[in-house]
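All protein chains but one are shown at their positions in the complex.
Right, chain A next:
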Amino acid sequence: MLQLIADGLVVGSVIALGAVGLTLTYSILRFANFGQGEFMTWGAYLAVSALAVVLAATGAGVMEPLGPFSFGWQLIVAMILAAALTAVLALLVDWLLFRRLRRGNAITLVIASFGAALALRNLVQFLYGTLPEYYTREIQIAIRLVPRDVLGGLRITPDQMLVIGLTLVLMLALQGLLTRTTLGRAMRATAQNPALARVAGVDVEGVIRATWVIGAALAAVAGVLAGVVGQVRPGLGFELLLPLFAAAILGGIGSVRGAVVGGYIVGLAESLSVPLVGAEYRAATAFVVLIGILLLRPTGLFGERA
């Protein structure tokens, strides 16, 4: 039982990071971005390239593990670089595609995001191939935190603990940004009423750029973390797309807090359902939970508007 919860929290962390970007884009740009999953994939692959560059530049050749983790400091640098590059990619996609369609209706943007997702996914396959990549080949031994006779026991790797910890730190930092900084207040103001935000002095185009940067950077970190505890594959983001939407909708689309809670609920639902319905139906259970919550609360857990 404890093991399933821990596994759910690890998966939920990755989903939460991706869903936050999705919900931010939805609330400020007012469309559901189906390209969000691809930013995760691109983040993961850009980190592969950045890692190779960092290792070459430092002449290290091989990554020396950092403390109990399976990777060295070079991956942290690579992750930061990948987050920055993914943010640039998101700005580029916005400049090339979404910016021109913003005056149209939301459905045009949604369809355009489908197209962007397809293009990004195929481009990543073209550039990196279809075989899985790994940041490190180090094998980690899971640490036993709870003995087997207590609720089935709990073993977790330091990498997995880092995934959960880093997600929580990033979410707290984002919450701080949204509630305590001018940019955050401007983002919340733009999400609520873009026209009023303009006459209040908010540079809405600047807020939109900041939203892409934050959403894409978080997606990139999610992609890297998914790669750290698994493997980097071209389908990484696409396979997480439906859970991302489930998390964002379940939490109340537009709510950052909702996306985080939704991410963990989806992760836990998937994990806890495995002994009951088998691994092949785990993805479906998140949607059963989603339907249940929407029946009781149509705006989602933290949603303010229908």
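Rule of thumb we're sticking to: a contact is a pair of C-beta atoms (placed from the backbone, for glycine too) under 8 Å apart; a residue touches a chain by one contact, two chains touch by 3 or more; residues count from 1.
Note that contacts and distances are computed from a predicted model.
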{"item": "Hidden subunit of the complex - UniProt protein name among \"Sulfonate transport system permease protein\", \"ABC transporter ATP-binding protein\", \"RNA polymerase subunit sigma-24\" or \"Cation:proton antiporter\"", "value": "\"ABC transporter ATP-binding protein\""}
{"item": "Residue among A:102, A:155, A:188 or A:282 touching the omitted chain", "value": "A:188"}
{"item": "Listed residues A:142, A:204, A:242 or A:283, member touching the removed chain", "value": "A:204"}
{"item": "Absent chain, residues of chain A that touch it", "value": "182, 185-186, 188-189, 192-193, 195-204, 304"}
